[in-house]
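In this view, the complex is presented without one of its protein chains, the others remaining in place.
== chain A ==
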Amino acid sequence: MSWSVHLPALMLAVPLFGAFSTPIVALGGRRARMIWSVLISSVLLVLSFCLLQYVATEGTAVYVMGGKAWNLTLPSGMAYPVRIILEVDSFNSFIAVIGCFASLAGVLFGLRFLDRFSGKIWYSALYFLLTAGMLGLILTGDLFNFFVFLEIASVSSFGLIAYWRDRPESIEASFKYMLVSQIAAMMVLLAIGFLYGRYNLLNMAAVGKVIQFGLAEKVALVFMITALAMKCGAFPMHMWMPDAYAEAPASVTVLLVVVSQASLVGLCRIVFSVFGSAIVGDVVPWALITLGMMSMFFGVSMAVVQHEVKRLMGYHSVSQVGYMLMAFGVGLLAMGDPRQMADFGMTSMKGGIFHMVNYVTYKGLLFLVAGALYYVTGTRDLDKMGGLAKRMPFTTFMFVIAAAAISGIPPFNGFVSKLLIYESSFAVHPALSVVALVTSILTLASFVKVFQTAFLGPEKKEFSKVKEVPASMVLGMAVLTVVILGLSLFPTWVVSHLVEPAATALVDKGAYIGAVLGGGI
């Protein structure tokens, strides 16, 4: 048996090992902790590439935890799914790679960014715990296991958001996130309870095989949609997001962005792979489209008038998530009709998945740039900044790339995914595209504001001695810049080799179920 069959488990074991071993390694000093952190996240990135390659060549990987088979065959001959499984297909393996890139970028950036502060050992432990929670959410094929990873990710997030515990705002942001997260966790648990009570199953594929669209299932679906939409920052449940993203250290915010996308992966799994064609009527897809449109427009409206750089970017996260929700809503709307699916449904799904990936890269980079600005100026208020472009040429260059990408300016990756979303949503109703376009214009407007006020203009006296941020921070930003440039320069290859297989894997419920259950239960 090749070692590569254990890749899904290694993707969780490595960050967990990192989390628990860091406090011990840190006894060897600051340098040992730094090297260990970079080593763990680099190994994780390599493993994620191996997993992507494995799935591309061998097909969907199913890993049974603690056993050889996913089922227990009863004396009656019934094969009953009892084991926890990880199911990795083209969709979640792709997202996992991008998540690992962001995790590495955050680790590199955090090496010097947090140098002036205490509690770095616990920071590193929680960082890897959050990475493990994020990857668990993305890779799991079990409903209860999904809840466990959701909690692991949430609990570690609370600690990391409140990292600057001497700031009352940090404690407040963490508390607010904890409050809404725990309500969401209870909703997810109730939803799982409804499904378990109905089918005695927790395996996502097994539930997907037998699911009907009765009352209990509808209640479970609503709890799942609202809880996970809240976790990824959909309007009007988004209010925790600007608070938490602004108060967390920048190296943590980049990982929080990935965790929000892991929640969206979970939402997609539930909606497409578990429920899928069992969903009757257009209410669910239109609910997603409406949440998406509101998130896009109101998120960007709030962002335009912010003058605190990380809050501004936090509101942009709300609006960017709106694009994805709308794209997946349009995909779900077309799912019942093969012709509509071919006409615009698949394009929308591809746009949604590509935008998820793009969002993680450029939004992660923007938060790191905000962190770099805070590192050199000691403020997050744009009113107090100015003329930093000459002093910070690398940061400025990378900010321009990220800002152009998020604003959908060609030839950057954000433009390509937005183009797919505009054109497919136009087929449903032109108003959807209009809202998306207006959002894009306002996004550009607010990032022009950031560029003009922070980087351009006359130099402020108090920043006359400012220098570019340390090399490790530049390297952290460079990791994401390289990914953005790669996605921008080769969009055709990325879409045909990574995004399209991911979209096909997501909408093909039969293949998802077949990969796990084979002959059935």
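Heads up, the rule we're going with is that a residue touches a chain if its C-beta (ideal position, glycine included) is under 8 Å from a C-beta of that chain, and two chains touch if they have at least 3 such contacts; residues count from 1.
One rule holds in what follows: contacts and distances are computed from a predicted model.
Selecting from "Electron transfer flavoprotein subunit alpha/FixB family protein", "Cytochrome c biogenesis protein", "Acetyl-CoA carboxylase carboxyltransferase subunit" or "Hydrogenase", the unshown chain of this assembly corresponds to "Hydrogenase" (UniProt protein name). Considering the whole complex, the residue from A:Gly276, A:Gly386, A:Gly414 or A:Gly476 that touches the absent chain is A:Gly386. When the missing chain is restored to the complex, the residue among A:Val62, A:Ala287, A:Ala405 or A:Val507 that touches it is A:Ala287. Annotation: of A:Pro23, A:Gly119, A:Pro236 or A:Pro430, A:Pro236 touches the absent chain (contact as defined above). Across A:His6, A:Arg83, A:Lys176 or A:Arg198, the residue that sits in touch with the chain not pictured is A:Lys176. Among A:Ile98, A:Ala262 or A:Met302, the one in contact with the hidden chain is A:Met302.
Chain A residues in contact with the hidden partner, per the touch definition given at the top, are 175-176, 179-180, 183-184, 187, 215, 218-219, 221-223, 225-226, 229-230, 236-237, 239-240, 243, 283-284, 287, 298, 301-302, 304-305, 307, 343-344, 347, 381-383, 386, 410-411, 415-416, 419-420, 423-424, 426-427, 445, 449-450, 452-453, 457-461, 488-493, 495.
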